[in-house]
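Before any comments, here is the structure.
A single protein chain has been omitted from the complex, and every remaining protein chain is retained in its original position.
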Amino acid sequence: MQTVILLFQCADQKGIVAEVSDFIFRHDGNIITADQYSTDPENGHFFLRVEFYIDETLHDKKSLEAGLTPVAGHFNADWKMYYKHERLRMGILVSKPDHCLVDLLYRWRSGELDVDIPFVISNYEGHRNIVKQYNIPFYFIAATKDDRREDETLKHASRDSDFLILARYMLILSGDFLDKYGKDIINIHHSFLPSFKGAAPYRQAFERGVKVIGATAHFVTETLDEGAIISQIVEGVSHKDGVDDLERKGKNMEKQALSHAVYNYIDYRIIKYRNKTIVF
Amino acid sequence: MQTVILLFQCADQKGIVAEVSDFIFRHDGNIITADQYSTDPENGHFFLRVEFYIDETLHDKKSLEAGLTPVAGHFNADWKMYYKHERLRMGILVSKPDHCLVDLLYRWRSGELDVDIPFVISNYEGHRNIVKQYNIPFYFIAATKDDRREDETLKHASRDSDFLILARYMLILSGDFLDKYGKDIINIHHSFLPSFKGAAPYRQAFERGVKVIGATAHFVTETLDEGAIISQIVEGVSHKDGVDDLERKGKNMEKQALSHAVYNYIDYRIIKYRNKTIVF
Amino acid sequence: MQTVILLFQCADQKGIVAEVSDFIFRHDGNIITADQYSTDPENGHFFLRVEFYIDETLHDKKSLEAGLTPVAGHFNADWKMYYKHERLRMGILVSKPDHCLVDLLYRWRSGELDVDIPFVISNYEGHRNIVKQYNIPFYFIAATKDDRREDETLKHASRDSDFLILARYMLILSGDFLDKYGKDIINIHHSFLPSFKGAAPYRQAFERGVKVIGATAHFVTETLDEGAIISQIVEGVSHKDGVDDLERKGKNMEKQALSHAVYNYIDYRIIKYRNKTIVF
Partner (left out) sequence: MQTVILLFQCADQKGIVAEVSDFIFRHDGNIITADQYSTDPENGHFFLRVEFYIDETLHDKKSLEAGLTPVAGHFNADWKMYYKHERLRMGILVSKPDHCLVDLLYRWRSGELDVDIPFVISNYEGHRNIVKQYNIPFYFIAATKDDRREDETLKHASRDSDFLILARYMLILSGDFLDKYGKDIINIHHSFLPSFKGAAPYRQAFERGVKVIGATAHFVTETLDEGAIISQIVEGVSHKDGVDDLERKGKNMEKQALSHAVYNYIDYRIIKYRNKTIVF
């Protein structure tokens, strides 16, 4: 038995769930979980995520996809079907701060993140040792603000990854890089967006005197810190907390917001729609 | 157009969603939202809540129910269908503390709680004025621990309410009352259950020195504070907080846990299953 | 025995706590609680709040103040001394949304807020009834964006209040009003500042697709939504939450952030320093 995940979206209309679930039933599938959302039942956009068991000796992926095509065509839908046992390849880009990197690697080794990690790329050579301990290829690319050497990064990323994580990567990826890569990139920003975009958010938060700080995992777009938000974690602070304390508390939240985003992404629970996300 | 809510549960098996959604489609219904949960896709129990629009000039409630009967029979399912515009009648029982009462009445008047309130019953006469301001019948029943006068309460409750709220009601309802009433009763307990059952939970919390306190809305069963939990709210405390502070903070949480439970209950989002709840 | 609260601030230097606590000791006072904070032990600014019992038959306020004057002079300090039994007068300004108003009035009547409420001023006549039930003077001032009639408001405020609460007051107070009033004004803003300043913050939050929303109580300054933050409450949301849901959840948070700010303000726990607050 295989677990299949179907993501399906189209203009909202009558009968979508009926036809899709009938399709699964006709292939002897058993729905494990189904989530749906409509931006508006009248003329809105409809999103569906169904996870179901199927006997692949009876229905292989090709025949399943062939069977769904007319259903999707009927509703003029976009859709994708994933087999849960096929693991995504997650490339990691990271600058000097290592807390998110270490956290992701630990969760990966402990089995919490069911994903392949084809490489870690950093402009900080010092991460080589820790990455090597996990038997993951490490590439040092001496990128700087003035010479970002995106071609080298792109070469690895395009060939070996299905999506990228910026696990505290301090360089801004160019629109050209984003276009050429063409797949999803998830960033962790160390503030509660949209507050405190850009550099030194903990200092900004300190200066403003907020009583709660946060961290935000979001998709990367060409406009800095404006991509669709996936996950936000927050924590109270007080006047006693200096910038150092905010950073220390923030690291905890960054790890959690980022790993939460990754955990849901690789289970195909996150759908981007315009500048927002649906997280089923 | 009417909004209908269908709750449906049965042994998990193939084709449930397909048949139910096909049933809706055949009656020209449009699914607004659907939630499902299975305790286990293999031999578990399956729960479904579907909210859909329907044109009642074409399909009245009777014909809808008649149409669903064979579908439910096929799966040997329990089900209920509700029309959203038909409001539930929520009776309130309350002793002297009035914070939950006042909160519920305010939310009701402001339109947040779409429900009828047929009566407030109290063993504290002092609530009469506030209840009167809302034009809700108020019954003073001088119940005490030794003479609970449950018959009088039952008379109102049975005739005029679809469910009851114990909004800080200090008397324990007897098993006999529960049997005779036979409908749902929701209680707010002023602790983070299962910690600190019974009397004086804030004092218990203070004595134990916990760093987080809470409030719990739950269904009432014959065993005190053991019914299925609906909603829990928590908040941090410190050594500086005396019993008075815990009570003050707790009142905030009680209001929120209880109103959250009511809000979901009257939207038919809460399903009891054994000693637990599914809150869709 | 009286409870006295001393707020004391000066450039940080050696011996402040020693001299101030010696002063209290020499007047037979017993310190109940003391909080202190320094922006930096080297050349920073020092803040102290001490709450102590004193026998006023031995030392009346005048003699206490006379005794502290040379101590304060020694450190070139700003200070104020308050008697806990002298209640502050809190004026309330409110537009049509009534959830914060009702919440404050309820907490006041229940004894949680130990303060006098000399008046409620509104540009919405409909609040008269609820305010009257509490035997609080209500003034309807038909202010609009184009004719704010600040003189009438100022007349009541200046004469009868020690501070003002904007409990969802939709008009922006002019710099001239702020100057003439000259005392503290606390506003509740329905977002997690500095995100979503200005109008319709819940809509802004919805459009941005944040996963956490909040409410902020802050001091009013001439620059809109830029005053020192006192208290922030946050809560998670998801793609399922429409603007209406954000508003409903937000109301809960507004009540809590505002009442938390008031609770601490009237206990003299809040010190403004530049654009930030110390909340002891």
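The letters A, B and C name the chains in turn, as written, and every chain counts its residues from 1.
The working rule: a contact is a pair of C-beta atoms (placed from the backbone, for glycine too) under 8 Å apart; a residue touches a chain by one contact, two chains touch by 3 or more.
Everything numeric here is computed off the predicted structure, so don't read it as measured data.
Student: Need the list of shown chains touched by the one chain that isn't shown.
Tutor: In the entire complex, chains touched by the missing one are A, B, C.
Student: Using the touch definition from the top, which of A:42, A:55, A:78 or A:112 touches the missing chain?
Tutor: A:112
Student: Out of B:37, B:202 or B:265, which is the one that touches the chain we can't see?
Tutor: The one listed residue touching the chain not shown is B:37.
Student: Among A:95, A:221 or A:252, which one touches the chain that has been omitted from the display?
Tutor: Here the residue in touch with the unshown chain is A:252.
Student: Under the stated touch rule, tell me which residues of subunit B contact the chain that is not displayed.
Tutor: 37, 192-196, 208-212, 214, 228-232, 234, 236, 238-240, 275-279
Student: Identify the residues of subunit C touching the omitted chain, counting contacts across the whole complex.
Tutor: Those residues of subunit C that touch the unshown chain are 12-19, 21-22, 24-25, 28-38, 41, 53.
Student: In the whole complex, what residues of subunit A lie against the chain that is missing from view?
Tutor: Residues touching the hidden chain, for subunit A, are 98-99, 102, 106, 110, 112, 133, 248, 252, 256.
One rule holds in what follows: only the chains that are shown with their structure count from here on.
Student: Of the other chains, whose C-alpha centre is the longest way from the centre of subunit C?
Tutor: A
Student: Could you tell me the distance, in whole angstrom, between the mean C-alpha positions of subunit B and subunit C?
Tutor: That pair's centroid distance is 37 Å.
Student: Find every residue in subunit B that makes contact with two or more other chains and list them.
Tutor: None at all.
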